[in-house]
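Every protein chain but one is kept in place in this view of the complex.
Labels run A, B and C following the written order; every chain starts at residue 1.
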Amino acid sequence: MSRQTIYFDHNATTALCPEARQAMLPFFEGEFGNPSSYHHLGRKARASLQASRYGLADIFNCGPGEVVFTSGGTEANNMALRGAAAALRRRGRHIIVSAIEHHSVLKTAEALAASGYDVTFAPVDDQGVVDPQRVAAATRPDTILISVMSANNETGALQPVHELGKLSRRQGIVFHTDAVQAFGKIDLGTVFEWADLVTLASHKIYGPAGAGALLVRNGTPLASVITGGHHERGLRGGTENIAAIAGFAAASLQAVAGLDEKAARIGSLRDRFEARLLEDISGICINSRDARRVHNTSNICFEGVESESVLLHLDLLGICASAGSACTTGEPGPSHVLRAMGLSNMQAQGALRFSLGRSTTAEEVDTVAAALAGIVEKLRSLSSL
Amino acid sequence: MSRQTIYFDHNATTALCPEARQAMLPFFEGEFGNPSSYHHLGRKARASLQASRYGLADIFNCGPGEVVFTSGGTEANNMALRGAAAALRRRGRHIIVSAIEHHSVLKTAEALAASGYDVTFAPVDDQGVVDPQRVAAATRPDTILISVMSANNETGALQPVHELGKLSRRQGIVFHTDAVQAFGKIDLGTVFEWADLVTLASHKIYGPAGAGALLVRNGTPLASVITGGHHERGLRGGTENIAAIAGFAAASLQAVAGLDEKAARIGSLRDRFEARLLEDISGICINSRDARRVHNTSNICFEGVESESVLLHLDLLGICASAGSACTTGEPGPSHVLRAMGLSNMQAQGALRFSLGRSTTAEEVDTVAAALAGIVEKLRSLSSL
Amino acid sequence: MQSEDTDEHCPEDLSADEPAPGEQPPEEPVLFYNETVIDHFTSPRNVGEIDNPDGFALVGDPACGDQMKLWIRVEGGYILDIKFKSFGCPGAIATSSMATMLAMGMHIDDARLLTDDDVVRALGGIPANKEHCSLMGVGALHAAIRDYEQRSSKKL
Partner (left out) sequence: MQSEDTDEHCPEDLSADEPAPGEQPPEEPVLFYNETVIDHFTSPRNVGEIDNPDGFALVGDPACGDQMKLWIRVEGGYILDIKFKSFGCPGAIATSSMATMLAMGMHIDDARLLTDDDVVRALGGIPANKEHCSLMGVGALHAAIRDYEQRSSKKL
């Protein structure tokens, strides 16, 4: 990095924490065994895998066998939706997902719709929050699966997943929650009280890319979608990436350690950031401001400017942020999340996401706020609107 | 490792080569960007991903867009079979796979069979080689996909994939080859002359676990099986594991550098190993001995002994080998590959796989051969047969 | 591998926006836009409005992405002044800026012949998926010239 980088894009991915790095390095030296191998190198790998599994199980108060490691959040979401849909297809074909899910859920739901399932996309209110009543009203006797994320990646809005999960359980419907953006931000220690399937991703919690997990509550019907050897109890074939999994487990421990304290510290920086912007820049609007949100995320519409132009100016100053979610770089068009909240195309087009993290300082917050004020003024001065 | 380890299990997994490790380390320090992010950290990640992609493309003389990165070999095999089957389901439902495929192909074919496809399992001869005539005879107007591995993981036997690929292309059938065990052992520089889909795995070629690729020849119909963002041209969602991918690309370069020389050196060690065993131990049989085999693999039946007992004795001496494939540790019962070759259950049960690698020395070969002679004698002396 | 099936996802354009095999990928990660584009984006030329212009155009729809306004002053068939304002992405701003720079001082008969390619070339290229943005600057210029001609013919 040539200049001082300010990283306000922690919802896209995070830097590896030292504990995770430390946990991974042995596997890049001598300990390269395949956990399926009989010999001592294999057993060592197996022991590491088991230790990682127990680490996760401990955090989520579940059985080690309920932790199914995957290559990441997207795969876990696919496994949850495709796997439950396939396992339950004789019981029914109706699936409900919220309109603001991550593409790894939305596109998978669309793929299921194309292959004979019936999918309802549950709407959100103007704060980007799913209305449980609307979901309840949408359930049918043939509803087999409901999937609603715990926290939205673009706005940070927390969803009523406890309520939705309990509603699902009462009706014998499998409930999946994509907790990728919630893990390490809210307490998920009792997640199996309301959810059957829970998606996690390592690289969002200061762990390495290449690992994630689907927590599968015992007894939840689930077909394997990546078939092969008897890995992960037959639910996910493939030689396990024990280095990434060990890093993920180490990062998970850090993610839940002192959670409240971290949330309070980062949350107050986020609030300071928003207060500064509201003070210094006219015509802005904080999305999901009235919703309960995770502590690190600010999604802001700047009237009369186009978000890519802001992003590029920020980038030239070494400031990392994003427009909508990182995954939408390849996808033109305004955010489906903001559109679902009722924002116009033009409003959505001026939206930026700032996601703070462990390394964020008050100084950085002030620097970014000041930079934004200048950039928005400059762009507005040449705007044709 | 407490004692001197002799690793004769390179077909299960390999140690990371220094070049791969070197390529990965930067990502565990500052360069943690998400390739989908707009800012400079994202671009840096994107550039690395692109460099890896070009590296692979160069080796296989294909377009960079024809390289689709996956989390490993199993996922790539699933993508090939499930993806092609879904894309072509209106054209036909008949699929041919060989009886000696890796479980990631076999179990996937079985899953497809359970969901309405018609699967033919092509037999092999007593040398473990698929007969192209039998495959040709099995094709039908509704045959959409043929999948035959390039080299078998248990016996090392090379399969007539050129012939099968050309036969498929003449008939407009998609041809997939699992080249996981062939890459780095035989030249695959012109693989697209006969194959449409090619599976590769990083951890078998001295790269890290967590990366693999499906090479997809332009124009090959393929549906996405892990849906999400627009990663990998929409064929594979999920934040890319750029560290593992960079390690994979670096390892791939090493895998093809000086291939003939390495093959000759390791091949002569393998031949020495087999000669020693034949000399010192009676009642043994080298499987696929008369087939063309990759240079590093010896699969040997020891009459009258059970393979796990041999493995444990070897392990107590620090010698790593395997019975059948590593993936079968969780799976009891004799190898499906040896059974398909016509070996009896009892013969198959006495089979061991020794897979040599870059680090193998003549001294190690002699040590293992001598150890085996002693172990087999000891076990036979207490055998009830 | 041809097919008539509608359900086939056939990624035939797999390598569309990537260089051909054999070409070297950039050694150092580059900015999405080149330096000239960045320069025109951060310091756009000819920004502003012209009071009582001889020609004016409004192109694009802000709801769909970009919008641009362009003013020209014409004397003796020559574009003596040109100004623009733009709501849009960096590509739109930079191509608009470059289009006005190219057109400044030109005879309208020559300016009419300016193409998107001229603008892109003058900028040293823009990313493939941003090429549609380049349509705006030249499109607005041509529209402003048409507007000038209509006004002139009415005056006659």
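Assume a residue touches a chain if its C-beta (ideal position, glycine included) is under 8 Å from a C-beta of that chain, and two chains touch if they have at least 3 such contacts.
Keep in mind that what you see is a predicted model, and the values were worked out from it rather than measured.
Within the set A:Val216, A:Leu269 or A:Ile319, the residue that contacts the chain not displayed is A:Val216. Here one chain is not drawn; of A:Arg89, A:Arg134, A:Arg339 or A:Arg380, the residue touching it is A:Arg89. The chain not shown here is touched by just one of A:Gly234, A:Gly267, A:Gly342 or A:Gly357, and that residue is A:Gly234.
Interface with the hidden chain, as seen from subunit B, comprises residues 114, 304-306, 308-309, 312-313, 316, 332, 344-346, 349, 381-385.
We adopt the following convention: only the chains that are shown with their structure count from here on.
Relative to subunit C, the chain whose mean Cα position lies farthest away is B. Comparing chain C-alpha centroids with the centroid of the full set of protein C-alpha atoms picks out A as the closest. Subunit A and subunit B have centres, each the mean of its CA atoms, that are 33 Å apart. For the pair subunit A and subunit C, the distance between mean C-alpha positions equals 38 Å.
Multi-chain contact residues of subunit A (touching two or more other chains) are listed as 308, 312. Within subunit C, contacts with two or more other chains are made by residues 7, 32.
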